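One structure below.
Missing here is one protein chain; the remaining ones are kept as they sit in the complex.
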Amino acid sequence: MAGFLARTGMRDWLFAYVGAVTVWLVTVMIADGFGAMQTLTAGLGFAVFYVLVATGQMFVIATGPGNIDLSIPATVTLGAGVAMSVMAGSDAMIVPGFLAAIATGIAVGSFNYALIRLLRIPPIIATLSSSFIVQSTAIWYGRGLSIKPPDALQDFTFARLQGVPVMALCAVVFTLVMAVVLRRTVYGRSVLAIGQNPKAAHLAGVDVERTRWITYTLSAALAGFTGALFAGFSGGVSLDMGTQFLLASIAVVVIGGTSVAGGKANLPGLWGAAMFLFLLVTMLNAAGVGSGVRQLLTGILIIAVITAAGGEKRGR
Amino acid sequence: MTIDWRELVRASLPALALTALLVAIFWLQPRAMSYQGLNLLLNLSIPIVFATLAQMFVLTVGDLDLGIGGFVTFVACVTVTWLADAPLIGVLILVAAIAGYAAVGALIELRNLPAIVVTLGMSFVWFGLAVIVLPSPGGRTPEWLIAAVRLRPPGIPLAILAAIVIGLLGHLLLMRTSMGVVLRGAGGNPRAITRAGWSMLRIRMTLYALAGLMGVLAGLTLAGITTSADANLALRYTLLSIAGAILGGSQFTGGRVSPIGAVLGALVMTLAASFLAFLRLNPDWQIGVQGAILILVLALRALLDRVAGER
Amino acid sequence: MSAFVELAGLEKRYEAVRALDGVDLRVAAGEVLGLVGHNGAGKSTLINVLAGTVVPDAGRIEVAGEDLARGYDVTTATDRGIRCVFQELSLCPNLTVAENTRIVHRQIKGRGWQARARALIIGTLDAIFPGHGIRPDRRIGDLSIGRRQMVEIARAFTETETPVRLVILDEPTSSLDSTAAEQLLAYVRRRQADGVATILISHLLGEILGAADRVVVMRDGKVVADRAAAGLSRDDLVGLMGHVADQPGEGQGRRRLDAEPVLDGPGPGGRHRLELRRGEVVGLAGLAGHGQTAALLDVYDRPRDFAAVGKLAFVAGDRQSDGVFPLWSIKDNIAVRSFSALRRNGLLDEAAVTGLALDWQKRIGIRTPDVRNPILSLSGGNQQKVLFARALASDAAIILMDDPMRGVDVGTKSEVYALIRQEATAGRSFLWYTTELDELVHCDRVYVFREGEIVAHLAHDEITERAVLQASFRSDAEAVA
Partner (left out) sequence: TGDTSGMRIALSNNFAGNSWRQAMLKSWDEVSSQAVADGIVAEAPAFTTAENQATEQAAQIQNLILQGFDAIVLNAASPTALNGAVKEACDAGVVVVSFDGIVTEPCAWRIVIDFAGMGSAQLDYLAEKMPDGGNVLEIRGLAGVFVDDEIHSGIVEGVETHPQFEIVGSVHGDWTQTVAQREVSGILPTLPEVDAVVTQGGDGYGAAQAFRAAGRDIPLIIMGNRHDELTWWQEQRDATGYETMSLSIAPASAQVGFWVAQQILAGREVPHDLLLPTLVIHQDELDYWLGQTEEGGVTNAFYTLEWTDQMIEAVAAGESVPPTPTAE
């Protein structure tokens, strides 16, 4: 059993799901069995956004220690702003709007990569610095004004199939595709190789720089895309809409079982972790605890999940 | 002995950046070039210097501390409440907090956990505790502490004096003592350290406790300067301390740290923000330019590195 | 002679693998014990137990007559004067040479500790490797792997309060050139007089026979022979290790001046061109750390400058830092260089990956029950074989080898030599940096490096140990070419 868990990588992400289910059960108990399914539905709706940004963050983190994308929140906001102004409330412009958001992300990602590569700035600082610039751009671009999304987009984000958000179904498909990209494409394997040992990867014929560029660009493009979708879901852009994704993107990735030491990533964990985080807050809200205690418990539970999952086994 | 240029340039970069910033500020605002001026410019750097050193101690074992901002906030909140009202309990809480930091280090080592996530979790814990200790902004820093940070030593502003003393002490402890070597070695190759019979558990706990101690000092001095606190006071110190430490030449791959560099890095981070205020930018771009300055300084480092590397 | 160390009935299992299967070993004071065995025989595991870094599942450990099996650990070992140079380096790359010395000596502390550490390590380095040229304030990470190994060896012989009684050297010479290796062996013999015992593990059997008083042979976790070195021959040892004796001495090199060049560019230093023809095996010789690795990397990173024809692959010698992907399985480590070629419809074909790995496991004899096991479960030599397999399995026409035989056992070596020859005949070209002079006979031509430059070019019939050494040291080396 242990061997099976280890081999399939399930050992890494199982605990996120165990955590999510536990928290959910407690919530249902607190609410006297009230709204059990609706809670899950609401959670799935929000998990979509977490999972999307975390997917990009995960690829970045997997490229090795020190790699992290802090520009995600700013990119979400800018992407949302660009998309909404391109769409300008018209259903016909939805696709161009999304493309514009993705293009914005690609630009930000390339800029991040250029800072890291050309100026050799540690990624954490490079993306932090660029996030300030992107944030300024978003302010300058949007002037803090909120533009409404097209109706069709809004309807899509609220659509349900058998009580499951359609958006979540699409995102699950996306996750599956990305899982294949990670395991079965040369790009995905290159990410994992670089994450373990960039020098060895280079000597083993991996195009290290191209892989890193794609990775940072992927992360930012997903952030831009998520921004556009999120603006549809929340009925418009606001300058602070990205902020919540900073800690969330990192927490979802790591609770989901991706190693911050690099070289290891897994996608199923993202959903478990995203649901865990959402349901955790719900549970504490439902229990009606004060904000101090809520934060305290959030912290303790995050540590508990990660401790239960245990660290990586040391090599010999 | 010949001079290692590469190392020299690396080490002197934060100092160069600091000098450049100071010159630019003096040029924009000659008034800053006085005792009072320097004092105003730099007195908020004292807690940042401590926080950056805390971050550096954690970086020493190759970990990253995302909780230091929350911790400093928590300490400040305790300072304006318990330490002011019941000093004995206040001191006990602070000592327990340092022990808490060491315990986090122990947990990370024993369970082989990624520090970045554990400290991320701890940032919620510290923030939550801060809100519990001080639910709404207020409190009053003990007078002795306020007086201490308002000290005007003759000739040299307190912030500069403090920076020098802290930097030198840190340097002695980590770079010069025989114990410091073991602590840094643990970041470079933990296996070699264990094979030499040292306990990684004790090493990690020591470094985390040192980080906790620095965090406490940061919280105390911060509370001294602000005279009262709130639960969101210093959350930003997390990123600030990381940026300062990296700017000062520390690296994420363990064991390569520099206490003096960290102090200088913290000063640069403090001054960079001030410098912007002197520039009178359009508010839209004030935030962006902070990013640009960070990029500039680090790019300079990369450039100097490359030049030095070609020697 | 009374035994200084006595080990009995040691057992250690790693899941299905019996790394130690009831091993007895005794070492007398002042004795030089040679320990040999194929890759994965259990040598490193055995000495790890003795050094206190691996806890055996069962067995008795006695040091200087004291029964210590329970709670035996690193401190117990060092307190009794047992030192170990591990197969994989255990220095802290971020610390200086002197600081790394401090790490193993608790007594070096207090005022002036730095000066003492510096003096201690430099004194020992001078004693073992005269003319080493290592400064005590250099950071380990900035040293070449050969120099690092010197530092680590010297560190093991440094003495503070507890006298050194036994030094364990696990393949100490794998990254040393022959000069340094001889210096080390001479030093070991000198220290015998002070009663310092040595356990020497090496795959260079000549070294073992020359230095050891007694030889212990291990096979599959068991000791299969324990003989006095006198009277043993190389063939005897090879036989005891379980291989068919086979003299590597005969190189079958031919000149291939007629084949078209696949690599041609200015060699480092500019005095000689670096040339490689199709089907040729060209050696890069010289003392370790004289720019051979750098030359290989130059070619690898800028193939266009060398007019390279065809793809390149690299076999790393420093497997820890340049070769292995520690989180991956053996099969992925073999296949990584060929991932692009193993695609079907754009996706990696897992069956093809496994097929490739199994094929090469067989061809190159990687000892593992399952290629899906993690790479780190392999012994050092077997990991090195994986790196070979990675390059040979690829579509590369030119293979660059950075002293790739570090830690590979004799049996495998001769297999690999044959493999290289076979591949060369099939049209592949090899650029081969080696620190082992014996290996140069397998080359068609040799470039000798000194101080980062090519100083000599030896054609096949000019390749002799003497000529290479002469070029490595003499300042007017060009005359040889």
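Note that the chains are named A, B and C in the order they appear, and that numbering of residues resets to 1 at the start of each chain.
Just so we're on the same page, a residue touches a chain if its C-beta (ideal position, glycine included) is under 8 Å from a C-beta of that chain, and two chains touch if they have at least 3 such contacts.
Predicted model only: the values in this text are computed from it and were never measured.
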| item | value |
| --- | --- |
| Omitted chain's touching partners, listed by label | A, B |
| Contacting the left-out chain in the complete assembly, out of B:17, B:41 or B:211 | B:41 |
| Full-complex contact with the absent chain, from B:235, B:257 or B:298 | B:235 |
| Residue of A:10, A:30, A:208 or A:247 in touch with the missing chain, whole complex considered | A:30 |
| Subunit A, residues in touch with the chain not shown (by the definition above) | 27, 30-31, 34-39, 41-43, 45-46, 132, 135, 139, 143-148, 158, 230, 233-236, 238-241, 243-244, 278-279, 281-282, 285-286, 288, 291-292, 295 |
| Residues in subunit B touching the chain absent from view | 29, 31-32, 37, 40-41, 43-44, 47-48, 130-131, 134-139, 146, 222, 225-237, 270, 273-274, 277-278, 280, 283, 286-287, 290 |
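Please note the rule applied: only the chains that are shown with their structure count from here on.
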| item | value |
| --- | --- |
| Touching two or more other chains - residue numbers and ranges from subunit C | none |
| Residue list for subunit A, restricted to those that touch at least two other chains | 259 |
| Residues of subunit A touching subunit C in the complex | 7, 180, 183-186, 189, 192-193, 196-197, 199-201, 203-206, 259, 263-264, 315-316 |
| Subunit A partner contacts - residues on subunit B that touch it in the complex | 62, 107, 111-114, 116-118, 120-132, 135, 231, 239, 242-243, 246-247, 251-253, 284-292, 294-295, 298-299, 302, 305 |
| Subunit C-facing residues of subunit B, complex | 1, 176-179, 181-182, 184-185, 187-189, 191-198, 254-256 |
